[in-house]
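Apart from one protein chain that is not included, each protein chain of the complex appears where it belongs.
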Amino acid sequence: MSFVEYSDCIQDGDVAIVYLGHESMTPVKVKRGAQTQTRYGVIRHSTDLIGQRYGSKVTCSKGGWVYVLHPTPELWTVNLPHRTQILYTTDIATITMMLELKPGSVVCESEPQLLKLHIIVSVSPVFILPVCVCVSGTGSGSLSHAILRTIAPTGHLHTVEFHQQRSEKVLEEFKEHRVDHLVTVRNQDACKDGFGVTGVADAVFLDIPSPWEAVKHAKAAMKKHGGRVCSFSPCIEQVQKTCEAFSDQGFEEINSIEVLLRVHDVRTVYLPLPDFGPDPSVQIQPDSTITPPQNHASIAVKTTIPPRDVQGHTGYLTFATKPRT
Amino acid sequence: MSFVEYSDCIQDGDVAIVYLGHESMTPVKVKRGAQTQTRYGVIRHSTDLIGQRYGSKVTCSKGGWVYVLHPTPELWTVNLPHRTQILYTTDIATITMMLELKPGSVVCESEPQLLKLHIIVSVSPVFILPVCVCVSGTGSGSLSHAILRTIAPTGHLHTVEFHQQRSEKVLEEFKEHRVDHLVTVRNQDACKDGFGVTGVADAVFLDIPSPWEAVKHAKAAMKKHGGRVCSFSPCIEQVQKTCEAFSDQGFEEINSIEVLLRVHDVRTVYLPLPDFGPDPSVQIQPDSTITPPQNHASIAVKTTIPPRDVQGHTGYLTFATKPRT
Amino acid sequence: MADNVDDDSLYTIKEGDYVVLRRGDVFKAVQIQPKKKVIFEKQWFFLDNAVGQLYSTTFELASGGILQPRKPKDPESSTDTKGAGTDNRNIQDDGKSQKLTRDDIETLKEQGLKGQEIIQQLIDNSSTFKDKTEYAQDKYIKKKKKKYENIVTILKPSCRILAMMYHGREPGKICHLRYDTLAQMLTLANIHANSKVLVFETCAGLVLGSVMERMGGFGSVIQMYPGGGPVRAGVESFGFPAHFHDTLHEFPICHLNALIAGTLDTTAKDPSADLKESDMAAEVKTEAEVKTEAEQKGSPEEQSMETNSGADGSLVPKKEEEEEEKRREAKAQEKKVKQEEKRKKLAAAASLLEGRNADGLVIASRFNPCPVLMALLKFLSPSRPFVVYSQYKECLIECYTKLKEQGGTVNLKLTDYWLRHYQVLPNRTHPVLLMSGGGGYLLSGTTVAAERSKPAASRRDEEPAPKRQKVTETEG
Partner (left out) sequence: MADNVDDDSLYTIKEGDYVVLRRGDVFKAVQIQPKKKVIFEKQWFFLDNAVGQLYSTTFELASGGILQPRKPKDPESSTDTKGAGTDNRNIQDDGKSQKLTRDDIETLKEQGLKGQEIIQQLIDNSSTFKDKTEYAQDKYIKKKKKKYENIVTILKPSCRILAMMYHGREPGKICHLRYDTLAQMLTLANIHANSKVLVFETCAGLVLGSVMERMGGFGSVIQMYPGGGPVRAGVESFGFPAHFHDTLHEFPICHLNALIAGTLDTTAKDPSADLKESDMAAEVKTEAEVKTEAEQKGSPEEQSMETNSGADGSLVPKKEEEEEEKRREAKAQEKKVKQEEKRKKLAAAASLLEGRNADGLVIASRFNPCPVLMALLKFLSPSRPFVVYSQYKECLIECYTKLKEQGGTVNLKLTDYWLRHYQVLPNRTHPVLLMSGGGGYLLSGTTVAAERSKPAASRRDEEPAPKRQKVTETEG
């Protein structure tokens, strides 16, 4: 198992997602000899998980059962421990496409740990556009996992987090998820200290309270020939300042958008039919005196209903293109 | 005909709405002896309109036919001559409810033309909460007609328009629509000169570029015991300044909202069914050698589709309550 | 007729008034009754002290459930939060940031500190508050406010307030009709004074009451009701003056077929009166507190089936038989009077309907709307608007299709609405993070002269016509 490559079977040391039922899941670190308690009973890792195929049904001690799923960035996003507000899949998907992320070779030679990757790239290095991404505001790592999935096996992520505890924790998770070879975590302040790299990034993502302060650092981190940048901010004032900073720094195609997820719950509803009383225009047969109106007749309709309350706003996404400089 | 009371039949001098087809209508001033040219031919007012029932079908000279509809504020909104950007029914409906508009007696004794209305109110004047509305930014009169419909027969509208040509034109329309007894149009600048009344309004509506400059005048126009106010602005910066002004002037329950109309066009669509080739699990009868796959089979689905482009924003509506002062 | 507008008597809370309690975004409709305990937001109190005060007054809850008018100019959001951090990089989550213990807080409460004051104490004693972002500070205060503030504002009911109240508290009772959708309905149906409007709803009377408010006591409203009796709890909550009720008529849809066929006999005893008598109770019900309305499972028309099974056939001791007889007679007499009333009402409503010249139609119910719409449209004059609400788009697609087949309507439109609330605060402006998932769907249209020749009617509607046709006016 890795967050960037599927495996068929569960192995010792994997992180698996236990599916307990609708919108109820939990991540489990698979460890020989360990047990996990669920409301359906105990899962014994050695016998119930290790060696089993991902996606199979595991019967717990109480007779209930669960499915064990292969982790993906999307499953991780709904199951990760929250250390901060996180980005959700709807925004992540938009960011990934709009930043034009894709697998790519690593270019930043100052990153020694990446040299080994060149073997993989060697298929046809000339044709692969290099991709390297800088992120400020690693937070809980929700977006980071999705980026790593998309730029693997040949891209690299530089992520900056000012909160030391959080930067340590997220690095630990990257190791557990076997993606640490694709990422460099720096514990610094992107607004003051930048990203720790210069001229290597194809894309930069900003998720910090004052993104406008980091725009010049973003520019410096990006490749000479240009690239894409995105800033996520909940408040419109932040967007205004960020757009101004992008414009001041010569960015082009500045575009602020908002994407909102709408969930449709499929339901069969039963609608009663009104009783308008006996219809005198319909001749009643004298022998059948009883023609009672179908008082409680109803029709079934397959429909969808929205959840009562939904997320009405996460943040604005501001994209821009760094031109050739 | 009047915009505040239905009539059964079309009379000389009425304004009628000619319905030509889906989303195609035109207002017509009914005048004995006049003719109206449509793509279906000529409509002769004396014979085709006057004396006919509203809602009836009129056959035009070319043999085509149209429906003649009784005017309503909502039909007027989609048919009126645009002299400015106008408010549409979705915002108007929200404004009407959120300003708590309803029929009410007129209270402003400085308005001599209103005295005659007291006769109508006399049914039980004690119980009727007085309703009087001030609007700045009459514009093309789209909202005004809707307000008049709602506060008639016993309310009064004071509307202020700084553009002289427009204020004259709208008054002319109020006369044609037989609602002029319910409205006072003033040609002045609400930001500088206010509404021309003091302490009489139950509700105030602002549709001007700098609503925050008119907030203190709005307060002055309103009744001592309080009332509701609304400001419509396309830009968020206007909303921010207006909210601040409301707050500074002691308004309460300040609430900014946005309502967007979504139209669903009902359609039957035909979806082709995929052809997976002959199914070997189904035993083919040796005598019927020809069992061709139903290559072009399709199913019909009743569904709705959205228009390709829709109005994505009209403006923000900021509501507030003036407390007792 | 000297209208002294600012006469406070018009704005004074009186015993028997229907009012709405508000705290923040939470509303509750109640009637002012002496010594009646009211429970609101998990706190109980008495409304007696509100009598004589002005509407829109905010009260503090004192001990013993006593309301005390709050001193004016005690602005709600004055909690001092100066000095917000710009981000939360320095915040360690060690659970030790609040110096006040739970006991400390209880002591403060016993000392009689108001909610606002307690919150200020909590802020002052938080080691992390000043380092939090404004956003986080805001969230903190809101949370604490909810816990410690105990104020309540008493409002005069209105369509706006009641629609928001029902939507927030009991959307199931109003078929999840959101207030902005209701606003659209009232406008699309051109509801106004001096018109004749048909209403078919199972929204606890909210829609009916809203229509009545917009008509201001002028004109007539005919409630077409299903089952045993009309539901009116929502109408009561509006606290309309008595004469408004004179404009309200009711007609049971179980007589609709007879009315349409012209066979409804309103002079004789109503043949189904027995069945419907029990529903008087529903009408008399003055309980404004919507919470007690039991529409959830057993709908009124279902309930009505079970009542009125009487004492007939039971064994009664001989001595009491006479008294029993008298009581029975009195009851029968009462029943007769009621039936006569009912008959008159039915006759009045029927005569209003018979002209088939209503000016508007509003449908909002949990019933399949298509048959209701098709039956009730017959009672509208041509060139009049109608609007149908449904929680489910599929139902309105059915209505649309049927209307297109049948003709007799134009301007059909199937719509729904997005409603977004905004937080507008310095440097913290954004749409509110929680949003209603949906407000239901509307089908609106205009009647035209009925016609049997369908193909002609449908011909032009199907063709995509140009948006605005040039029309030239000529004199002569």
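The first chain written gets the first letter, and so on, giving A, B and C; residue counts start at 1 in each chain.
Here, a residue touches a chain if its C-beta (ideal position, glycine included) is under 8 Å from a C-beta of that chain, and two chains touch if they have at least 3 such contacts.
Quick caveat: nothing in here was measured; it's all calculated off a predicted structure.
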- [ ] Give the labels of the shown chains that the missing chain contacts, considering the complete complex.
- [x] A, B
Task: Sites on chain B contacted by the missing partner chain, in the whole complex - done: 162-163, 165, 189, 208-210, 234-238, 262-263, 269, 271-281, 293, 298-299, 301-303, 305-316
Open item on the list: Applying the definition given at the start, please give the residues of chain A touching the unseen chain.
Closed with: 4-6, 8, 18-24, 26, 28-29, 31, 33-39, 53-57, 65, 67-70, 72-75, 89-90, 92-94, 96-98, 100, 102-105, 107, 109, 118, 122-130, 146, 149-150, 152-154, 199-200, 223-226, 236, 239-240, 243, 254-266, 302-304, 316, 318, 321, 323-324
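In this section, only the chains that are shown with their structure count from here on.
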Task: Graph class of chain-chain contacts, one of line, ring, star, complete, other - done: line
- [ ] Just give me the whole-number Å value for how far the CA centre of chain A lies from that of chain C.
- [x] 41
Open item on the list: Just the number, please: Cα centre separation of chain B and chain C in whole Å.
Closed with: 23
TODO: Please set out, as single numbers or ranges, the residues of chain B touching at least two other chains.
DONE: 236
TODO: Find every residue in chain C that makes contact with two or more other chains and list them.
DONE: 393, 420-421, 429
